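For this view, one protein chain was removed and the others were kept in their places.
The chains carry the letters A and B, assigned in the order they are written, with residues numbered from 1 in each.
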Amino acid sequence: MSPGRLILLGVCMVTALVSATTSAVADAPVFPRGKGEQCVEPTQTMRKNHMKFLVHQRDDTVYQGVRTTKHSLKNCVDCHVQEDSAGQFIPIDAPGQFCQSCHEFASVKLDCFECHATMPDQGHANLGNTPGKMGSGAASLTAHAFSTKPSDDAAQ
Amino acid sequence: MSSHFKTLQSKHIGYWMIVILLAVMALAGYGAAHYMEVQGHWVTGMNNQVVWGLPHVFAIFLILAASGALNVASISSVFGRKVYKPWSRLSALLAVCLLVAGLIVLVLDLGRPERLIVAMTHYNFKSIFAWNIFLYTGFILVVAGYLWTMFERGMNHHTSKAGVFAFAWRFVLTSGTGSIFGFLVARQFYDAAMMVPMFIVLSLILGTAIFILLSLLLAQWSQQPVLPELLERLASLLAIFIVLELFLVTVFHFTNLYATEHHGIERFILIDGGIYTFIFWVGQIFLGGVVPAVLVFLSAWGQSPQGIKLVAILAVLGAMSQLYVTIIGGQAYPLVLFPGKEVSSTFYDGVVAQYSPSMPELLLGVGGVALAVLLVILATRILPFMPDDRVSRSAS
Partner (left out) sequence: MSLSCKSKQPDGQRRRLLGGIAGAVSLGGGFSLIELALAKSEDEAISSLNRWGLLIDTAKCASGCDACVKGCNTEHNLEGFDRPETDAQWIRKLEVTDRQTGHVSSLPMLCQHCEDPPCVDVCPTGASFRRQDGVVLVDKHTCIGCRYCVMACPYKARSFVHESLYNQKSYSPRGKGTVESCTLCVHRIDDDRTPACVESCNRDGNGAMVFGDLNDADSQIAKTMRDSASRQVREDLGLNTGVRYQNL
């Protein structure tokens, strides 16, 4: 390849990169913060690996009956779900909500909520005989969500 | 050798009209499947009583036909009959296309068709369905290899070996398909080893009949008549298969009648099952069995091209009826939870289940058949699958 072409290629690549980053900043998903101080794992780890944690936990729960909440989907929902002005939960897969906003941005289809609850159980406590451990995950958790400022995103 | 085969070079307006028609039907089938997936299966005739509906009937139909369509090639390379040889490539092509279409229909009717990859990566080797995934994909590869030995001059001497292998494979495949039902111990109608031979012969019927119809169709466009001699042989083969199937069906029902526990289901299919009884006697036994057999064996007209065409159509109809009665009728009859007792519940226990096919299911099934034919008649334009005059003549 001639030097001239190489330079041209380089210029193209840089332009592409710059435009990609700027557009990423412009369209970066904006989503609500979760409850508490911090997430169950460092934000960067969660961004990259949340699906791995979820799949691991899912198999442990389905096959082994392990019900720890740290990496459970239910825990994500409990912590990140929003309430509307009337105090009703907004489904976490609704547009603009925590899960959906990011998945839409990344164009990754979100399949969890075809089956899983999109909000904490309402009135669960009066259904069971004893309010068991199942309901306690959110309450005991002092986790916090990602920080979600777009500038933060661009800095990564 | 390859010079004795040619591509289809039809400029017939009829050819293109059929291509367009088939493409529209196949697309409609895909659209129907998409609709069913988005809405969920409640928009179909299927329910929790009849969980396999018309798409399954069509899928099994296509899969059985695929294995049977290899007949012509098998007879040519396994049994060395010369008159079949010019059509052996088309026969193998038809087998592959029918199987591909059958699998597509089967997959599109799944509750989660987009999880096909899961089916390809998670196996439970105790499941006949899981074996079938291998048998079906394997069949496509085996027949592709077989075709390659036919096309590649240097490989021609391997054709008969490949043919034997494909021949064995297709029997295992059809047995696997029959076993889907034969191993369902809980269901009164399926719990029988006879399912396997019945499915094997059914596949021979379907494959032969569809091959006859398709070769007659293609012959119109290629100025390449199917030799009367070949047609007559295929028709007698078909009639023999039909009589054999009638025999197997009779044995099946007689053994069932012998066991008191099966009297309920037998009564249902043979006497008071309404639509299923009707389809059984009129579609499967009379129109699809007795009439074509009589036509071929007892009338001269049954040996004419027109007669043979009708015989093939009736055979397809009969096979379709048999699959419908077996698959849908077998599910419509209630499970027997407590032999000798009557049961009732809010979940349709003890009552005959209702099933009426819906439009999307019909479109999906018919779309699958259209796709198979479309693939064949397009492929024949691209590669030399069609026999060339000289070979056909010299063979006779």
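Keep this in mind: contacts are C-beta pairs under 8 Å (C-beta built on N, C-alpha and C of every residue); 3 or more make two chains touch, one makes a residue touch a chain.
In this text the structure is predicted, and so the values were computed from the model without any measurement.
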Across B:R81, B:H158 or B:R187, the one contacting the chain not displayed is B:R187
By the document's definition of touch, the residue of B:I128, B:V172 or B:V290 touching the omitted chain is B:I128
Against the hidden chain, chain A presents residues 58, 60, 62-69, 74, 77, 91, 114-118, 120-121, 124, 127-130, 132-134
Missing-chain contacts on chain B, rising order, are 37, 39-42, 46-49, 51-52, 110-113, 115-116, 118-119, 122-124, 126-130, 133, 180, 183-187, 331, 335, 337-338, 340-349, 354
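Methods note: only the chains that are shown with their structure count from here on.
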Per the C-alpha means, the centres of chain A and chain B lie apart by a whole-Å value of 48
